[in-house]
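All protein chains of the complex are present and in place, except for one that has been dropped.
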Amino acid sequence: MDFGTIVEILDSAVRLGTPLLLACLAGLFSERAGIFDIGLEGKMLMAAFFSGAVAAVTGSAWLGLLAGVGGSMSLAMVHGLASITFRGNQLISGVAVNFLASGFTVLIAQSWFQQGGRTPQLSGHARFEPITLPGASAVKDVPVIGPLYSNLISGHTILVYVAFAMVPLTWWVLFRTRFGLRLRAVGENPESVDTAGVSVIRLRYTAVAITGVLAGLAGTYLATGLAAGFVKEMTAGRGYIALAALIFAKWRPVPALGATMLFGLLEAISNRYPNIDLGVVTLPIQFMQAVPYILTVVILAGFIGKAIPPRAGGQPYVKER
Amino acid sequence: MVDVQANEAGRQATAALATQAPAIELKGISKAFGTVQANKDISIRVMPGTIHGIIGENGAGKSTLMSILYGFYKADAGEIWIKGQRTQIPDSQAAISAGIGMVFQHFKLVQNFTVLENIILGAEDGALLRPSLAKARKELKRLAEEYELNVDPDELIEELSVGHQQRVEILKALYRQADILILDEPTGVLTPAEADHLFRILDNLRKEGKTIILITHKLREIMEITDTVSVMRRGEMTATVKTAETSPEQLAELMVGRKVLLNVTKTPAQPGKTVLEVENLRVVDEDRVERLKGINLTIRAGEILGIAGVAGNGQSELLEVLGGFAKGTGTIRINGEEIDLTGKHSDGQSRRRRGISHVPEDRHHLGLILDFAAWENMIFGYHKDAAYQKNAFIMDNAGIVKHTQEAMERFDVRPPIPTLPAKSFSGGNQQKIVLAREIERSPALLLVGQPTRGVDIGAIEFIHKRIVELRDEGAAILLVSVELDEIRSLSDRIAVMFDGQIMGERLPEETDEKELGLMMAGVVN
Partner (left out) sequence: MEKTPKWVDVALIPFLNLLIAFVISGIVVLLIGEDPIKAIKVMVSGALGSPYGWGYTLYYATNFIFTGLAVAVAYHASQFNIGGEGQATLGGLGVALVCLALPWPHWSVALVAAMIGGALFGAAWAAIPAWLQAKRGSHIVITTIMFNFIGASLLNYMLVNVLRPRGAMDPATARFARETYLPTFHDLPVIGQFFSKSVPANISFFIALLACWLVWILIWRTKLGFEIRAYGRSESAARYAGISPVKVIMVAMLISGGLAGLMAINNVMGQGHRLVLNSVEGAGFIGIAVALMGRNHPVGVFLAAILFGFLYQGGGELALETTIPRELITVIQALVILFTGAFDNMLRAPIESFFVARANARKEA
């Protein structure tokens, strides 16, 4: 395996890891505020469809982005309504959100485009195009640094850079701002927030809305950056992998980057080498695909450090006795 | 600096106003939950710079009243006046701005936050944390010096003792400029030494002109620290008096509505052979805190051993280990036979087979399944008994319902309807269901925890009578209660527990409340 191949695989890992990263950070906001979210998959799918559809019709990726975020947000609000206002079961709500997206997107796609549940191919400005960072072509031929900069770091769409920028931003918001303090508090012990005179409901809705935006970006990237258009069920379990990454990262932003990029790398490797021959055994592609899930189970089992979710997670806040 | 001066000026202004108007005045507050009238037409006046006690039994409506004052519940009727001004308190934010701070019985702290983060939560100065944290750190230092409120600002809450956590709650209120402080049952979770320290803090706060409302059901605390005291009973305010002009006896009578001395008619015990022997019993909890530090005790057939003590000194753990659902080390023998202490989950059932019955302290979380019907609760824990099975696979539900019906009538459970879920019975009737289940097996050893907690007076007498009857039938009984009167009137011997140890044993006729109280505080051995 030469250096060029490694850079290519890493580059592919970044592309594949980006939607996971955005979705993972999306889940982080919600779950840190005490709202479990197994509906990331549905929100991403909804965003993928609406961004793809609107981009196809208007020819603008940016309008697509807006529509994608809107689609994701509508499901986020359904989840908020169920979990916060009606104090329902957050897991059941998440399951419902996933199915809603899975059915609704195909239904509308078929009705609008009659292409068997997909949107037309996107091209030109309907897609987010790669950005060449300054000096990328100049340093191209410098050994090591050249390919790393021009192929790995440069040449991604704006959403990839946004995703990476979201990591320090999330960290900063969570640990350095008033909002972050309250958000973490409401996920640990909502009574502490309530008795301090801060609205639990408003905080949690805000968190769920941020989740909607970030999951919207993740889905938009799938349809308008990674691929060229929406295809039925195109999230293909990425929402669950993001959830797995969130647990893997123990609900912290910087490890979330590591976890999602690791999972992106696994996908990139298995795309390139379906069967990996380790001499003694051959790892089949199916195993590579299952690795994120297996790793998450191992983490959940507490064999490599215990993953402790936010303490108030999953429980609706009831003030009355 | 400007800020501090403004605060200073404000404080003086309030102090000046205080000489004229009460810090808090409640006029005709009423609140109902469904059909239960929790507060009925309550009026009180609390003068600034005083400590006002509110005393009453569990369920008398004290906490509801304070929750209204703190904006947690909205009163159905009545007015709240703060410092001479009619004030609306729709939520906690309004209470905080009115200068009210509340220290709840169960602390409202974020366990994995530092002290400092907890202090500023909800009272941050701007969108960024750094300046708020710096300011709080300075303020905390000042408050610590002024009121003996020392806590390390960078320690995580989960690392702090209960007493220190309570200090954080008080600091939270003071940081929010509270000059009216409400404390709800603050000593329930404290060791005597921590309680003493708390009272010193409260005294300092009073000297600084703060107004304090202390909610408690402990007469001793009222007498020790308050200036005035109000007594609540069944949602009503029965009296407000100056502490100096009253006595514990008078307060107790006001609380209960009659003389408290519980009259249990019983003959002297006729103890038989030893039923329970406990040797060097130790329990270490999940946080690796030693809860029982080598308990030794014996109970013979036909006698009641009462365990007195402040809640949280190991009594619950003692019951749990004996009842077979917690781990321990040491030796426990029942009728001479040693029993397993490894905490296997089947232990609960093997204990029952050996004739140990257990009326647990907490009937809502342990003794009953509130969603289950009375008949299901009547066999709970004994559901594997052959008597309740139709054949090897199927339970005899009809037979169980019939058995329950009869048991409910014998124990005067009202209404005697076996199919009603446990949650629709009153506290007293729920307790009678548990009691019927446990007593009717004629156990060799009965463990009873807080048998009359949250139970009405009528049921208390009934329950006490049944416990004594069981003793007279030859059962050994271990009674745990935080109500000293109950211990004194029921027990044939009294053991006092403090800090996971037995401080000593006394005969009820040879001791008095004072001596027992000192032992409970860990003073006399």
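Each chain carries a letter (A and B) given by its place in the written order, and its residues are counted from 1.
We adopt the following convention: a contact is a pair of C-beta atoms (placed from the backbone, for glycine too) under 8 Å apart; a residue touches a chain by one contact, two chains touch by 3 or more.
Please read all numbers here as calculations on a predicted model, not as lab measurements.
Considering B:A94, B:V284, B:A311 or B:L370, the position touching the chain not shown turns out to be B:L370 (whole complex). Within the whole complex, the absent chain has one touching residue among A:G34, A:G68 or A:G117, and that is A:G117.
Of the candidate positions A:C24, A:M44 or A:V106, contact with the hidden chain is made by A:V106. The chain not shown here touches chain B at positions 34-35, 323-325, 344-352, 358, 360, 365-372, 376, 380-381, 383-384, 389, 393-395, 397, 423-424. In the full complex, chain A touches the omitted chain through residues 38, 78, 81-83, 86-93, 95-100, 102-104, 106-108, 110-111, 114, 117, 237, 240, 243-244, 247, 284, 286-287, 289-290, 293-294, 296-297, 300-302, 309.
Here is the rule we go by: only the chains that are shown with their structure count from here on.
Here the spacing of chain A and chain B, counted between their Cα centres, is 47 Å.
Residue ranges of chain B in contact with chain A, taken from their complex: 33, 70, 72-73, 91-96, 102, 104, 108-113, 117-118, 120-124, 126-130, 132, 172.
Across the complex, chain A meets chain B through its residues 175-182, 184-185, 188-189, 191-198, 311, 319-321.
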